[in-house]
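One chain of protein is taken out of this complex; the other chains stay put.
Letters are used for the chains, namely A and B, taken in the order the chains are written, and counting of residues starts over at 1 for each.
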Amino acid sequence: MDNTVLHVADVHKSFAGLHALSDIDLSVKEGETHAIIGPNGAGKSTLLNVCIGRLKPDTGHVVFDGENLTGRAPHEINQLGVVRVFQTPEIFPDLNLLENVMVPILAKRDGSFKLRWFRRFWSEVDVRKKATDILEDLGLGPQIQSLATSLSRGDKRRLELAMGLAQEPRLLLLDEPTAGMARHDTNATIDLLKKIKASGMTKVIIEHDMHVVFSLADRISVLAGGRIICQGTPEEVKNDPRVKEAYLGEEQV
Amino acid sequence: MDAILLQILNGLDKGGAYALIALGLTLTFGTLGVVNFAHGALFMLGAFCAVSLNQLLTLSTKVKDESITFFDAFKEVPILEAKFPTWGPIIVDYSVPLSIIVAIPVMLLIGWIMERGLIRHFYKRAHADQILVTFGLAIVLQEIIKHFYGANPIPQLAPAAVATSANIGAWFGLGDNIVYPWWRLIYLAFALLVIGAAFAFLRFTTFGMVVRAGMQDRETVGLLGIDIERRFTIVFALAAVCAGLAGVMYTPILPPDYHIGMDFLVLSFVVVVVGGMGSLGGAVAAGFLLGILQSFASMTEVKSIIPGIDQIIIYLVAVVVLLTMPRGLMGRKGVMED
Partner (left out) sequence: MFKFSAASDWMLFLLFSAVVLTMPIWLAPIGANYPDLMQRFAIFGLFAIGFNLLFGLTGYLSFGHAAFLGVGSYTAVWSFKLLTMNVLPAIGLAILTAGLFALVIGFVSLRRSGIYFSILTLAFAQMSYNLAYSVLTPITNGESGLQLTLSDPRVIDTAMGEVVGRSLPSTNLFGIKMSGMPGFYFCAVVLIIGFFISLRIFRSPFGTMLRAIKSNQTRMSYTGFNTRPYLLAVFVISGMYAGLAGGLMAVTDPLAGAERMQWTASGEVVLMTILGGAGTLIGPVLGAGIIKYFENIFSAYNTTQLNQVFAALPDGLQEIMVSVASMFVGKSWHLTLGLMFVIVVIFLPGGIMEGVRRIGGLFRRGQKSPESASAAAASTTQA
């Protein structure tokens, strides 16, 4: 337990009597990539929403690095270093790409509120440099001056990833980072995530695509019917009969 | 005790008008997703339907005044009364109720034109744009009315038979102190009737079912292949009729002027928000509730305790409700969520 960063303990959540999550116990260790898989409706997104404060669990709690996250406002959780990349791209459509990435950097640097109305935004040279680097890394370099709304869907997702990475999070939560992407883009994203993995950032990935999961994850939790039915390394999970029954049966690996 | 009963009646009356306007407002919002700041103008147009009919019926001609015999004197008499001395005066007397018959087609037409010509193009625009364009339209409509009818209120009379007051107290053996104008009682009954009719229409007809389904989930209904657009036009026209009828019947209570619509609109919006955006029951309940609260607040006893409360009570309630119950009293989840 010594190097556990995120600890989800005994979490229950139900909507109108329907159990979305029950008895969830989950530990994510420092530096590991933890994948959460499961069939549709298994409660994956609910779990992620509980982790970032969008939903409040009925019982149990989520602890990140000794801080209890349950019931905290989203911005407080972000300021602790927990950053989520959404499934449907959540960007600032009316700002240009550079601004889209500079804003999160400023959030990390200046905290949740700082009234700086006299300084020029573009005079933040360091921030601009950092944002440009990240965007170029992700192959969005040529478009940094265009509005985010003009991007293709794939590029929007990449931009969101850039926004998340720009904050240098201590824990990155990725919600289906490759959903809806063409195979070519998926592979590019996997390569990118591998690169981040090498940097030692802790990640939780929710993913449907087995290819992605097995090429990235150190450990996997399988969610079915709102419960974790199996936890372990990719090899262990692959060979677990319960998992095959619940999930892998429908999608051949 | 008597005073309280009278205030409740007063409040119900006012509430009836609020409820009728708010009903149409929340209906257009719930189905069409449009925030219509010109809805108050529809109330005003209804009221001026009554004014117009009255002016039409009382178009005068000069006839010889028989009471003066020394010389040939003339006096102004409505043509109708001059030509048809038996039933002419009766028609003039009943001009306000008769206006209902005129107002229904007129308001349907106005509603139809407004939806087809303007509102339709704003379904997909931001709420701020909808507010702005309908606000502009409301100004245009009221200025047109001001141009033709002047800026002063134009009093309308209730039919002579009901221009007196009813001794309600005596009906229930509560003494002779509860006396209330007949017309106001009729207004209340009328408001309840229209509200009831609107609810029955939405509940028991296929059309109403589609509209209610549309309020729940517009996209799905559209996907079912139902021509939702055409129904939107009808819904809007019906909302216009509700507001217009409320306006017609209110004329003997409050002489209409060109900005009566704006006055009622602001209050009706508060009513809709308190009731919960998109909730029909909420709009009606909040309408009556706020009407009664306002009446109580304007009692001298209350005003002496909290000065000025009568001026702000409705807004105060709105602020409290919005802060404690974000969706209003009966608002559904998912409608205009923050």
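Please note the rule applied: a contact is a pair of C-beta atoms (placed from the backbone, for glycine too) under 8 Å apart; a residue touches a chain by one contact, two chains touch by 3 or more.
Since we're looking at a predicted model, the values are computed, not measured.
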Across A:G43, A:P104, A:P177 or A:G226, the one contacting the chain not displayed is A:P104
Contact with the hidden chain, among B:V63, B:I79 or B:L132, goes to B:L132
Residues of chain A touching the missing chain are 52, 73-75, 78-79, 83-84, 86, 90-96, 99, 102-104, 106-108, 110-124, 145, 147, 163, 167
Hidden partner sits against chain B at residues 35, 118, 121, 125-129, 131-133, 135-140, 143-144, 146-147, 151, 262, 266, 269-270, 273, 277, 307-308, 311-312, 315-316, 318-319, 322-323, 326, 336, 338
